[in-house]
Each structure stands twice: as structure tokens, then as C-alpha cells.
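Starting off with a structure, shown below.
Every protein chain of the complex appears in place save one, which is left out.
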Amino acid sequence: MPGNKFGLEFSISIFGESHGKCVGVLIDGCPAGLKISENDIQKELDKRIPKDEKIISSRIEEDKVEVLSGIYQGFSTGAPICMIVRNKDVIDADYEEIKFKPRPGHADYPAWVKYGGFNDYRGGGIFSGRLTVPFIMAGAIAKKLLKQLNIEVLAHTIEIAGIKIKEVSIEDIKRKVYLNPMRCADEEAAILMRKAIIKAAEEGDSVGGIVEGLAINLPAGIGEPIFDSLDSDLAKILFSIPGVKGVEFGLGFKASRVKGSINNDEYILVNGKIKTLTNNAGGILGGLSTGMPISVKIAFKPPSSIKKKQKTVNLKTFKEDWIEVKGRHDPCIVPKAVPVVEACIAITLCDHLIRAGLIPKVIKNE
Amino acid sequence: MPGNKFGLEFSISIFGESHGKCVGVLIDGCPAGLKISENDIQKELDKRIPKDEKIISSRIEEDKVEVLSGIYQGFSTGAPICMIVRNKDVIDADYEEIKFKPRPGHADYPAWVKYGGFNDYRGGGIFSGRLTVPFIMAGAIAKKLLKQLNIEVLAHTIEIAGIKIKEVSIEDIKRKVYLNPMRCADEEAAILMRKAIIKAAEEGDSVGGIVEGLAINLPAGIGEPIFDSLDSDLAKILFSIPGVKGVEFGLGFKASRVKGSINNDEYILVNGKIKTLTNNAGGILGGLSTGMPISVKIAFKPPSSIKKKQKTVNLKTFKEDWIEVKGRHDPCIVPKAVPVVEACIAITLCDHLIRAGLIPKVIKNE
Amino acid sequence: MPGNKFGLEFSISIFGESHGKCVGVLIDGCPAGLKISENDIQKELDKRIPKDEKIISSRIEEDKVEVLSGIYQGFSTGAPICMIVRNKDVIDADYEEIKFKPRPGHADYPAWVKYGGFNDYRGGGIFSGRLTVPFIMAGAIAKKLLKQLNIEVLAHTIEIAGIKIKEVSIEDIKRKVYLNPMRCADEEAAILMRKAIIKAAEEGDSVGGIVEGLAINLPAGIGEPIFDSLDSDLAKILFSIPGVKGVEFGLGFKASRVKGSINNDEYILVNGKIKTLTNNAGGILGGLSTGMPISVKIAFKPPSSIKKKQKTVNLKTFKEDWIEVKGRHDPCIVPKAVPVVEACIAITLCDHLIRAGLIPKVIKNE
Partner (left out) sequence: MPGNKFGLEFSISIFGESHGKCVGVLIDGCPAGLKISENDIQKELDKRIPKDEKIISSRIEEDKVEVLSGIYQGFSTGAPICMIVRNKDVIDADYEEIKFKPRPGHADYPAWVKYGGFNDYRGGGIFSGRLTVPFIMAGAIAKKLLKQLNIEVLAHTIEIAGIKIKEVSIEDIKRKVYLNPMRCADEEAAILMRKAIIKAAEEGDSVGGIVEGLAINLPAGIGEPIFDSLDSDLAKILFSIPGVKGVEFGLGFKASRVKGSINNDEYILVNGKIKTLTNNAGGILGGLSTGMPISVKIAFKPPSSIKKKQKTVNLKTFKEDWIEVKGRHDPCIVPKAVPVVEACIAITLCDHLIRAGLIPKVIKNE
């Protein structure tokens, strides 16, 4: 039954429920000597929720990190790091109906089967999007480790409700993403996306979208062949984010429609370093990094909690029934997902860089 | 560095190289008492290579399974099962050039970095498509276990070189897929696909495509929340197949473009059983099976080994150079990949069904 | 670097430090539907510290369990269970000296090397005996699961400071162990042991001893061959308890001095059940349970923290130096270790019984 652990050398375990006491993460394998403060983690947590009440559900979550272990006098000790965020603003009443009336598109029904009805169903319990908070806490530490090697992880919204961004540069992404609530480097598209979300919300409906994740300055040769390939591990953690339905690297599905002579990235020398002319591979060949930027696209479905009346089956009476999901819910989770994608990539790279011996077991501080 | 193991309870480890002595798989966790013969495994292996010399490279591999351990008197013993297929028809000379001239689109260059030049580069070594043979051997056993629960795994080609199939039924897939070399349930599309492959081959080029994998009769509630979700584990193993660049479940990337009210699968009762009206989720919600068929689509890039002249960097002289890949190579790997996709799904489901306690540790034979 | 996880299906991860905020445990894999209250856990925690100020160090630890996740409305939910105990009564000043003057017999010096001086050295940090508190919390839940199968785990002191107990029955152990501060089923020996401890304490010295652990009603056939054998896994977790220097099963080291005809346990039928005449094997053959009681003996060294003056090397000046360990320390850890041994055995059996499919994934409550 276990399954809440990810990573071999930088290993993270997630716990908590949407409406329980807290959500948390236990990191086993963080090297000793990493300078880290609660503030470093808080800053990443604060990126999760766009300050835009029109597109974000009213549940106010002032997510305050609390470090329980593994950090002493401002440095990681090498012992497991446990961090939690206490849950607030929890109104149980909203969720009593869903106990026996599973919401279409949610894990309510399969979870009821799996756990024989003992699962904490409030707000989806462990299946809630709130469980991405621990991803971000772990990601904050992973990012600090990556910085030791000058590796940077980025993510940005590239499509919402069918509205695509125009081409943007890495510089655009670095500068602009967190300036608008869409987490989008194309401000004009961001405005249209926001409108589309608001419109869907007004109709009691929801919309989905696509996030691109990037990693810059990753050296070549990172990853393992076969099962622990870099793309396998990235896909594994990305599909752990609630709502993800597709993952592709580089050209992705489009690669299946071009010829080999187009898709192959030819090798060239740039300032004495081996690079590729194109990066259709998205920085990964045979499961190993090529030294070019990692590029991965992640498709998010529209949130399942909508106001519209939908058919369901009542698990108590075992008869067909209707449900209208109450409370306010996010009409689009893509903006919240952007820093989560960053975290997932950072965690995975960190694990593989420690495995490769490139991040040492004790960080040197000068 | 390890990374060649997949699965918690039905655990498989892969070894061997394209041009070494053999390729093999070690299965740890197969329940005792499963009736199994070398012939069961051989039948699956034989599905891998379409008997069509126009589309398959000339390397004749009469893949004969050899069981080294774990099966006694026609039944699994509960001990680890080791199986190998010896390599034949290996001409090393073909590959001497690639030692220092990495082929664009292959793992040659990142592998050279990772292993400091010690990797067995012949035919791509452990990164070769030949390493899918062990997947199929393990899959053969997984399928026999799934049959105990009446669960069936299918796969079929849905697109090659941009040529898409028309809609096909489950019955079509069951009956027709292995009747044509495209592994395609739409015979008309299959003819066009084959032509496109032959044309690409004549141009010294290659084409890609998309495979759909399906699992039928899987009960609801299988999988784990967060990291070992069913979609996470399926994606992890599917991205382990060489050449995969994208994976999506159900509507997949299209789900990001429809509204929640369209995407949500409403619950209904069919003959007293809970089903969903649609199956946009591809049979997975919150990482757990819903009881509807699992549907996953996998994008394969065009093979990287092409005859056309391409730029590379010579690793000995560290100067830009040219390469024309010699020998005959598959102009499209999609047909060979179809039974590999079946194997991957079977292995993953088997692992999760043992974890769920639905496949017992000793198979009852009456 | 990770290494704080034990168990495949009932998996526990430990975190926290002696003088940090808390010590805690994360359990991943507890079946859903187990009736459990904080009180069940508190009762086990309360067994750890004998109420006898003469033999226990003055550090008053009112260990109050706090459940952070995984239990809802009195039942386990199937989600990870996180539990902590906050640390109190922590006086950092006591430990400033040991930062650079490693105590003989403690992990201070190798930890300083391993973590480059970044480890939380206060009270031994993660190497402290206080880290056995999480063992007991996890053990409390494991015991409740074992009770489902009528399996009982016991432990008792059989030797302290060379004073051995007379032969005792299982009934004696069940009734008497927690009635005296020695956790000893032989009251007369217990009085002598206590005197020996007090005498050692008065001399500024410490004493060791031996604990026997037992498991009753475990069915035959539990465990795995080779590496995850029952004795391998029990030994692994038992050597994780600070201060353990030896582990033996059944006759143990004495078995190496008798003949096979004496050591072999012959099979007989008792009330239609297969039993053995003797139990020299301690209930384990070939790594599998035989159906007879598990019996394991664990040797604890005398605690390293003693008042006597000892040689050390100052890590700052890199010169030989002297240390007298300040503060009050336990002159014997054996009594505190008894419930920890129970917990270790319970955790290990629980893991293997879930792996064997004998503890289901959802507990039936009638």
C-alpha cells in the first residue's frame, strides 16, 4: 500500500490531508551543510497562490512553513528534514454530501472502493490539490541544492482554455512569470486567459491548460538507462500532480509526425562545448541529459469540482442521483500548478545529481 | 547508479546489451503456482518482429527464451525467475565508427559522458531497442497472472507518419492487430502506413507514430495516491521504452482544451455496476483505476539511425564531423513497440494488483 | 545518504533530534480501517520510562503523542500516519563541551566526520536513544494490527550487569514485566539488577544487559528467502536501536557448540498441528517462521555517557584532551529498551504479514 515516497538519494515522502491538521513532507537525503532558512521555503510557498480573488477559490490558506527537524543553526544537518504547513479555514460541513455522492472527475469513488470507506473524504483527503504544498516545500530545498551547480528550474503557463502563448525567451520567463496571476510570460495572452477563466467560473464551469517546465545548465549524462531514466522519473513525479493527463518532452507528440532527419538534433561545437543545433529531444536522449535545456510540457485537465448539475451514483442507496458541487472551487488550477512543476523538476534533478555524485554529501561553504 | 529495476511487489530487473551475450530479465515477486511454460513466453516474443522484410531491419534475431530459474515442473516456484535470450547475428564492425562519432538522436554522446567512455557502445549497448526483449518476457508472465482475474491488456498502432486510424472497437483490436505488420486494427490505414514507412526507408529516413494501450476488466481502486499512482507508474515504465517522447491518458492533451462539464465522466449504473457515461479519464482518477478501461497513448519518435548525412562532433579530435549511419536499421519502430506497450501495462498492473492483495501469493490451481 | 526508512509494505521513516523540536515517525502502508486512538499509542509510550528516579536520568520527558495525519474518526484511513512527540526539558548548555570533545563510545566523532560538523550534536542529535520514541509509536500501531491475527509480541530483561534471571514462563512474562522498573519477570533477579545499576551510578559508571524478544502465534511460512529473511530483517531493525552489540536467535551462539542431532528441532503433531519438540531455532528456519515462538536475544552495551574522566581528542585543537560527561545520564538503558524491542519485532512482523497477504489492506470491523 505505501506509495508516498519519491527518489532514491534525495527521497521525499508526503503526508497530510486537505482538511486534516496539516500537510507535510519528510526529506531523507538532503546533504549536510546547505544554508537554508524557513524564509527560503516560505518564499516558494508564497508563489503558489496568485493574489487574484477572481480566479482563486475563497479558501484563504496562509501557508506558513514549520520546520520540525533536520535544520540546525541555519544549515541542513544531514538528518531527515520534516516540514509541515498547518491547515486553516477548514469547513467540514461543505463536504458531508460527497461522502456518499462521488463527484464526477474526482478520486472520490475509486478511493471509497480502495479504502473501504475509511479514507478521509473531506476535500478529497490525500487526493486534494492541497497536497502539492509539500511538493513546493521539498522543491524549495532542491532548488537551493541545484543552485550550487548553477542549475536553474523554470515553469510557465503556455496555454489555458485553448489560448496559446506566443514564443517567449528564457529571459521573458525568468522575468515575467510571477508578475501576472496566470504565471504566463506573454502578458497579452495572460489577459485573455484570465478572461476565459472568469467566464468559465461564471458559468459554473472550469478550464484546463498546459504548463512548460524547463531546466537550464544541467550537465550532460545525468539520468539512468531503462527504468530510472530522467524522462521516466520526471513523468512519474509530474503525473503525481493532481489533474495531469499528459506529459511530453521536446517535440513530444509532434515528434511522432516528423521524419528522423528533421527530428534528430545534430551535434555542433559552440565555444568549445558540444551542443545541438536544435533541441527537439527536450534535452533528453536514452533517458540521459544531453546538456541542452530540459523541456517538458504538462497537460492539466479542467478542475472536476464544478457547480453544474451532474449525474452520480449514491453509494448508500446504490441508486443514480445528482450532484452540484458546493463551495467555491478553483475554475482553473494551471496558475497554481506552475511552481509545483518547478518543484517536481527540481526534486527529480536533485535526486539524479546526488546519484551521479555531482552534488556532494556535505556542501562546502566558504 | 542503479536504475534497472521496476515494481515493488512484482519487481523486474533488466540486463544485457544489444551486442553482448544476451539480454535478460530477473523477476522477483512472481507468486508461486502459476502454470507457465517456455512456450507461453516464446509466443509473446514472436509477436515482437513482424515478418515483413520491407519494414524491418535485416538483423535476424531468432529470439529463443531460456529460463534459468524460478520455474519447476511447469509452475512458478515463488523464487526469482531469470530468463535470457542469447544474441545472434552480431557484426561488431558496423559500430566501430560510432565509438567516437555520436549519432544525432541517440544516447551515444550522453552515455559517453556518463560512463567515461567505458559503456558498451556497440549497437547502443544498454540503450538499444533490443532491451525491449526482456520487457516482453516479463510481460508474458504478468499477462498470465492478469488472466487469473480476467484482466486483458491490448495495444495497437493508431498513427504512423501522420496517418491516423479510423475508430475501431475493442473486438477489432483483439482480432486484427497481429494480422498485419503495422499492428493496426484498421487494415486500410495499415496499408498506407506501410507505404509511408517504405518510402521513408527508400529516402534513407525514418518515421514515428502513436500506440494506444488498453486494459480491460481492471477493478476500481487499484493504484496508490501521490507518487505510486497508476498513471505515474505507467508513465514511468512507458518512458523507459526507447524512443517514447509523450504519454497521455484518456483525452490527454485534449483534456486541457475542454471544459470541466465536458471532461468529467458522470457516474451511472449499468446492470447494477457503477460505470461512467464517458471515459475521458482513460480509466484513472486521482491515480486510482475507476473500473473503466485504462487507455493510454504513447508517442514514438522516428528512429534516429538514418542513412542521411548528419553533423556530429568527433569525440577524439573534438572537431565537428559528419556521420552517415551504416547498416540496416528499422525505418519505424512503432510495430515492434506494440507488444512492448502491452508488456509494460501488464507488468505495472500486475505489480499494483499484488500490492492491492488481489493477486494472491500462491495461485490456486484446480 | 538516506537510510531512515524500514519496511517494504509497512514502511516507517524516523525523524527528529534529541534536542530539536520533536521526534517523529511517518508510517506509510498502514491498512485502512484499523481502530486506533491517541490513547493506544500513549499507553505504549508510557511503558518506556520506569517510574524509578534512582535508575533513570532526571530529564523528565512527558512524552505526549500528537497525530498529524492518517487517522480520521478513530480509524486509520490508509493514508500515511505521521506522529510526533515534542521535546521538552532541553538544556542546550550541557552539551556545548561535546561539540569538539567527542565522548568515547558515542557517535560524536564519526558523526562529525560524516556530516562535516553540521550535525546537530546536542544530546547526540539523531544518534540519541531518544530516537527510540518513534519506534514505540510505530510499534503501537503494528501491535494493533498483529492483534487482528492474535499474534502477541513480548520482551523482557534476562540479564543486567551479569545478573541472569531464572527460567520464566510466557505467563510470567505477560504478567510481571511491567510491574518492576527492571522490566524483568524474575522479581528476585530484578532487585539485584536494580542494586547493581545504582551501585554503578554511584561510581559514575554504567552497566549493560540482555533483552529477550518473543512473538507468539505467528503462523509458519512468514519471511522471505535470502536477504529479506525474517532473521535478517529483525536483526537489521534491532541493530538500529542505539547500544545494541549482538543479536542471536534461539540457541544463538550456543548453537555453534552443539551437534546437529541436538540442535535440530524434530517435528511432531500436537492436536493435529505441526510443532517442534524443541525450539532451538528460535522459530526461524531458512529465514521463514516455523510456527513456533520467535525468540531473539539482544545484547546492550553499558551506556557510554559516564562521569568518569576519559581520554578524548579535541577536534578544534587536534590535541589529546580529557572529558567528564556532565549532566545526569541513564546508568543502564536495558529497562527502557524492553518496549523498544517489542516495537521492533511488531513492526517487522507486521511488514512481513502484509507482504504475505495475511493482514489485509482494509481491516474488517464488525
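Going by the order they are written in, the chains are A, B and C; count residues from 1 in each one.
To be clear about the criterion, contacts are C-beta pairs under 8 Å (C-beta built on N, C-alpha and C of every residue); 3 or more make two chains touch, one makes a residue touch a chain.
Bear in mind that the values here come from a model prediction, so they are computed numbers and not experimental data.
Visitor: So which shown chains sit in contact with the chain we cannot see?
Guide: Per the contact definition above, the missing chain touches A, B, C.
Visitor: May I ask which residue of B:G20, B:G260 or B:G291 touches the chain that does not appear here?
Guide: Candidates B:G20, B:G260 or B:G291; residue touching the omitted chain: B:G20.
Visitor: Which of these, B:G3, B:P303 or B:G357, touches the one chain of the complex that we don't see?
Guide: The single option touching the absent chain is B:G3.
Visitor: Out of C:E44, C:E152 or C:D231, which residue would touch the omitted chain in the full complex?
Guide: C:D231
Visitor: Taking the full complex into account, what residues of subunit B touch the chain not shown?
Guide: 1-5, 8-11, 13-17, 20-24, 26, 28-33, 67-70, 72, 75-82, 84, 114-116, 118-120, 125-126, 354, 361-362
Visitor: Quickly run down the residues of subunit C that touch the omitted chain.
Guide: Residues in contact with the chain left out: 1-6, 14, 102, 104-107, 109-115, 124, 126-127, 131, 159, 161-162, 200, 205-210, 219-229, 231-233, 235-240, 242, 244-253, 255-261, 263-269, 272, 274, 276-277, 281-282, 285-291, 299-306, 308, 310-313, 318-320, 355-356.
Visitor: Just the residue numbers, please: which parts of subunit A touch the chain that's not shown?
Guide: Counting over the whole complex, subunit A touches the hidden chain at residues 8-9, 79, 225, 355-357, 360-361.
Convention: only the chains that are shown with their structure count from here on.
Visitor: Taking only the C-alpha atoms, how many degrees of rotation bring subunit A onto subunit B, rounded to the nearest 5?
Guide: Subunit A sits rotated relative to subunit B by 180 degrees.
Visitor: Point out which chain occupies the most central position, where each centre is the mean of Cα atoms.
Guide: Central by C-alpha mean position: chain A.
Visitor: Express in whole angstrom the distance between the two chain centres, defined as the mean CA positions of subunit B and subunit C.
Guide: 46
Visitor: Nearest whole angstrom, what separates the Cα centre of subunit A from the Cα centre of subunit B?
Guide: Roughly 26 Å separates the two chain centres.
Visitor: Any idea how many Å lie between the Cα centroids of subunit A and subunit C?
Guide: Result: the chain centres lie 39 Å from each other.
Visitor: Give the residues of subunit B touching no fewer than two other chains, as numbers and ranges.
Guide: 225, 355-356
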